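Only one protein chain is missing from this complex, and each of the others stays in its spot.
By letter and in written order, the chains are A, B and C; residue numbering begins at 1 in each of them.
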Amino acid sequence: MAVRAAVAGASGYAGGEVLRLLLAHPEVEIGALTGNSNAGQRLGGLQPHLLPLADRVLQETTADILAGHDVVFLALPHGQSAAVAEQLGPDVLVVDMGADFRLKDAADWESFYGSPHAGTWPYGLPELPGGRAALEGSRRIAVPGCYPTAVSLALFPAYAASLAENEAVIVAASGTSGAGKAAKPHLLGSEVMGSMSPYGVGGGHRHTPEMIQNLSAAAGERVSVSFTPTLAPMPRGILATCTAKAKPGVTAETVRAAYDKAFADEPFVHLLPEGQWPATASVYGSNAVQVQVALDEAAGRIIAISAIDNLTKGTAGGAVQSMNLALGLPEDTGLSTIGVAP
Amino acid sequence: MAVRAAVAGASGYAGGEVLRLLLAHPEVEIGALTGNSNAGQRLGGLQPHLLPLADRVLQETTADILAGHDVVFLALPHGQSAAVAEQLGPDVLVVDMGADFRLKDAADWESFYGSPHAGTWPYGLPELPGGRAALEGSRRIAVPGCYPTAVSLALFPAYAASLAENEAVIVAASGTSGAGKAAKPHLLGSEVMGSMSPYGVGGGHRHTPEMIQNLSAAAGERVSVSFTPTLAPMPRGILATCTAKAKPGVTAETVRAAYDKAFADEPFVHLLPEGQWPATASVYGSNAVQVQVALDEAAGRIIAISAIDNLTKGTAGGAVQSMNLALGLPEDTGLSTIGVAP
Amino acid sequence: MAVRAAVAGASGYAGGEVLRLLLAHPEVEIGALTGNSNAGQRLGGLQPHLLPLADRVLQETTADILAGHDVVFLALPHGQSAAVAEQLGPDVLVVDMGADFRLKDAADWESFYGSPHAGTWPYGLPELPGGRAALEGSRRIAVPGCYPTAVSLALFPAYAASLAENEAVIVAASGTSGAGKAAKPHLLGSEVMGSMSPYGVGGGHRHTPEMIQNLSAAAGERVSVSFTPTLAPMPRGILATCTAKAKPGVTAETVRAAYDKAFADEPFVHLLPEGQWPATASVYGSNAVQVQVALDEAAGRIIAISAIDNLTKGTAGGAVQSMNLALGLPEDTGLSTIGVAP
Partner (left out) sequence: MAVRAAVAGASGYAGGEVLRLLLAHPEVEIGALTGNSNAGQRLGGLQPHLLPLADRVLQETTADILAGHDVVFLALPHGQSAAVAEQLGPDVLVVDMGADFRLKDAADWESFYGSPHAGTWPYGLPELPGGRAALEGSRRIAVPGCYPTAVSLALFPAYAASLAENEAVIVAASGTSGAGKAAKPHLLGSEVMGSMSPYGVGGGHRHTPEMIQNLSAAAGERVSVSFTPTLAPMPRGILATCTAKAKPGVTAETVRAAYDKAFADEPFVHLLPEGQWPATASVYGSNAVQVQVALDEAAGRIIAISAIDNLTKGTAGGAVQSMNLALGLPEDTGLSTIGVAP
C-alpha cells in the first residue's frame, strides 16, 4: 500500500509539521505541496529542517493540483477549507487542520468565528469516548484545536466518571508556534522571550466552545468553561492546568481509578506515576500526552494537568493518527511517543 | 539622613536584588554583606552585575557583623531569621525576605513548613487594606512571598468589594529565579528552556495559606484557594491568572469600578486600560504591578490577572517599599516603575 | 538646569531605550515624542514598560514638533536623519542613533549603504583615544553602531599599544532587539528561540567599515576586519569575540598591562579580574562594558572579549553618555553600571 498525500499550506507551521511526520510514515508517499503566497519557492528555504524535501517547489493551492491524491491535508486559514474540500470528491480523505468543521453548533460557530457555519466533520480526537468509531473509514476529518486537545484529554475522564461539577476553570500556556508563522510585532522573539502574557481573556478564545462541546459530551450535560490562554516563551508545547470542583464523596482513589481506566489502553496518553508531573519538554516533537491528576482536598477541586506538543499531538500528529484510523492502518503508524529532550 | 543597611544572604537572588535596589536608593548606604558558604569571596564573582560592589567581600552571617546598622535585610533559608533577629535589638529595622513571620496562624505554619511557628511580623504589602498603617514606624517586616504578592494584588479588590464567591482558582507561572540559586538538576538551563511544568500541585505549595490569609482578610470571611504554580522558561516574572465566581448581579462595570477605586492612588499598581493585558516583560526589573480584570459572562467568573517581577515587587522591591514606610521615607524612594524591555 | 529632550522614533527599540534612560536622568525633561506610523497612539500601548509615560501620545516626526528642545534624539531609519537635522538649527544638540553620520569615508558609506554620504559628525564613543575631546561642546553626535561599540572597546587597546597584527577576526553574537521591532518572519520568537544563526557573512555587514575606521585609527595603520555577526536567542546583549595575531615578543603581561592602562579611569568599561569572563546577562540594562583579554600562546593570538547591552551602551546609553559630554554634564549622569540579573 502506498498512500499518496498532498499538503495544502506547506509553508506554515502546521504544514511543516505534517510533512515532518509524513516523511517518517512508512505507508505514505508525499505528493503535491502547495502554498499560495510562497508558490514557486523551494521548500528548502521555507522549511530548512525538512532536508529530504529541500528541492521540492511549492505549487498554487488549486483543486487540480490537489486532485489525484489519496489524502489531502489542509493547513489553510479559517474559512478556506470548505471550498477546496468540495472539489476533491467523496473518496479522497480530506484532513482539515483548520477550525472550519470542528463545531457541531452553528450558532457557536457564527458567534466565535463570525462567518456562516460550513458543517461538521468527524472529530479527530480518538481518545474521546466513541472517538475511534467516528473516524474509522471516514473520508473527512476535522482535526481538533491544540488547546481543546490538551484540555479535553486532561478533563474528560473526570466528566465521563461523573466526578466533577460542571464548571471547569482552565489556564493553559502555549508555545509561540501556536500563533502561526505570520509576522506580527507581538510575536517577535524580542517580545516573547522572557515574557508570559495572557490573551483572549474572559471567554473570547475560539477554542472555548470546542472544549465545551467535548467536555459536555463526556459529562452528558452542559459543562461551562472558563478558559484563559497564555503565551509562553518557548516555540512549542502546551501545558493545560484544568480544574473543576469535585462532586461530593469523590476521593483521590476514585479520581486515580477513573484516569487509570480512561488511559489504560491508550497508545499516546501516558498517565504519569503519582508524584511526577507533566512537562512540555518531555513531549517535544512527540505525539505523546502526559497527564497527571490530583485532588486538592482543602479546596475541594480536581486538578488535571496535561502536556502536549501543540504542533504534534495538538495538530499534525493528531491529524496523522486520525488518518491512520480512517484508512484502516494501525493507529500509531509513523507516530512516536519519544520526545526530543533536553 | 543616611540609612545604613546590611544584607544577610547577599550571594543569592533575593540578596542580589535588594542590593541592586539599594544601590539606587538615595538615602541608603550599604554596610555589611554576609553569606555563609560564600564568606570570604568577592561579590564581583558572585553577583557580576553589581559592578559598584565588585570589590566588596562577603562576611559570615553573625549578629556581631550585622549589628550597628539601621536596617538589616535577611535573605536566609526558612527558619533562620528568628535567631538572627533576636540578637539585633528592637531599634534595628529587620526586614525578613523569608517566610518565617508571614503567617498569623501557627497551625498553618506548622502544617506547611513543618517547624514551630516563630511569630508574626507586620506584613509588607502596603497596597492591602490597612497595609500601610501596619508598616509605618515598624521595626520588623515580613516581606510577602512572590506568588502571594501577585495573587493578592490581583484579587483583593474583588473580595474587598464583595464581588466574588469565596472559592478562588489560581494558576501562576513563575520565572526560574523564584526557585533560587542552589543548583538542582531540574533547574538547569537545559531542562527549563523550552518547558512549562507545574509543581506543588493540589494545595501543597507553601504560599497557599498566605494567599488565603490575605484574601480572607479582604473578604471578611474564609476564602478557599486552589493554587497551581508552574515554572516558566524565563529568569524573572510572575503571571498570575486568578479567577473566582462572580456573585449574582455583578457586572463588568461594577468589577471595573472596584478595581479602579482600589488602585486609583497606588504608586506601583497599574490597572491597564481595557483591552490591554499584563506581560511579565513589561515589569522586568521594575517595582510596578500590571493588573487587568474581566468578567466572563458566559462562565460567570471574574478573571483578574497580574504581572510582577518576582524578584523586584515580589521580593526585594516590596522589601524596600516597606522599609521606606517603616522609616518614614516617601514610599517610592529609590524604586522605579520602569521596566527593562524588550 | 533642565535639558528639554525630544525623541523622534519613540515607538521602536532604540527610542524606547533612550526614553527609559532619560526618565532616570536628573537633568532631563522629556518633551515631544514622535513616530510616523504610530502617530496618534498612546505610548502605553507601544512601550508598556515605560509606565510614567503611558499617557503620552506620539506626534508626527516634523521639524516643527522637534523644534524648541535642547536635545533631539533621532531613532530613524537610515537616510532620514540629515533632512531632520538640517531644520533643527546649529544650537540644538542632535544625537543621531542611526548610521548616517558615522563613517568618514564617503566611498565606504556609498558602498555599504547604497546612498549618497550625508557627512560625518563627532563620534559618540568617548572611550576611544581622543573620543571625549571630540564630543565636548559638540551639537551633533553620531552614536556608534552596537557591534562597533563592543568590538572597538574590546580591541582598541591592543592596537593602540601596537600589540596586534593588522588583521582582526571577529565573531559576535547579538540579541534579537538589534534587528529592530519591524515584524519579519525570521525574527519571530518561534524561529529565534533555540537557534543560533549567522547573517551578513563574508564582509557584508554594514558595521564592518565602522570597526575598520575605529581600529585603524587606534593602530595608526589600516586594520582589516573579518566580521561575522550571529543572532542569539535572547532579547538583548552582544558578546564580541575579537582576535588578532600577537606581534612578536608580546606576552600575557604586556597585554594585560595595556588593557589595565586603557580602562583604568573609565567609568563604564570594566576589565574583569583574570579568570572571570564577560557575560551579557551581567550588563543587562546597564551602560557597563565587561572586557577580558587573554593571550593564546599556542595559537599566537590575542583574544579580547566584550559584553555589552546592545540597546544601552550599544545605542541609547552611549547616546546619553555622549550627550552628557556635549552638554558639559558629568559623563555618567543618569547612567548606571548595574545590570538586572539574573
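Throughout what follows, contacts are C-beta pairs under 8 Å (C-beta built on N, C-alpha and C of every residue); 3 or more make two chains touch, one makes a residue touch a chain.
Being a predicted model, the structure only gives us computed values, none of them experimental.
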Among shown chains, those touching the left-out chain: A, B, C
Absent-chain contact - pick from C:Gly89, C:Gly130 or C:Gly300: C:Gly300
Residue of A:Asn36, A:Thr120, A:Ser216 or A:Thr337 in touch with the missing chain, whole complex considered: A:Thr337
Residue in contact with the excluded chain [from A:His49, A:His78 or A:Lys184]: A:His49
Selected residue (touches chain absent from view) among A:Ala240, A:Ala288 or A:Ile303: A:Ala288
Interface residues of chain A (partner: the chain not displayed): 13, 16, 20, 23-24, 42, 44-45, 47-52, 54, 177, 181, 193-194, 235-236, 270, 272-273, 276, 279, 281-286, 288, 290, 336-342
For chain C, residues in touch with the removed chain: 167, 169, 171, 173, 175, 188, 190-191, 193-199, 201-203, 208, 224-226, 228, 230, 232-237, 239, 241, 243, 245, 277-282, 284, 292, 294-301, 303, 305, 307, 342
Contact set of chain B toward the excluded chain (per top definition): 13, 175-177, 179, 181-185, 187-194, 233-235
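Simple rule for what comes next: only the chains that are shown with their structure count from here on.
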Most centrally placed chain - per-chain CA mean versus overall CA mean: B
For chain B paired with chain C, centre-to-centre distance based on mean C-alpha positions, whole Å: 35
Distance from chain C to chain A - Cα centre to Cα centre, in angstrom: 45
Per-residue multi-chain contacts in chain C, two or more chains: 13, 177, 181, 193-194, 235
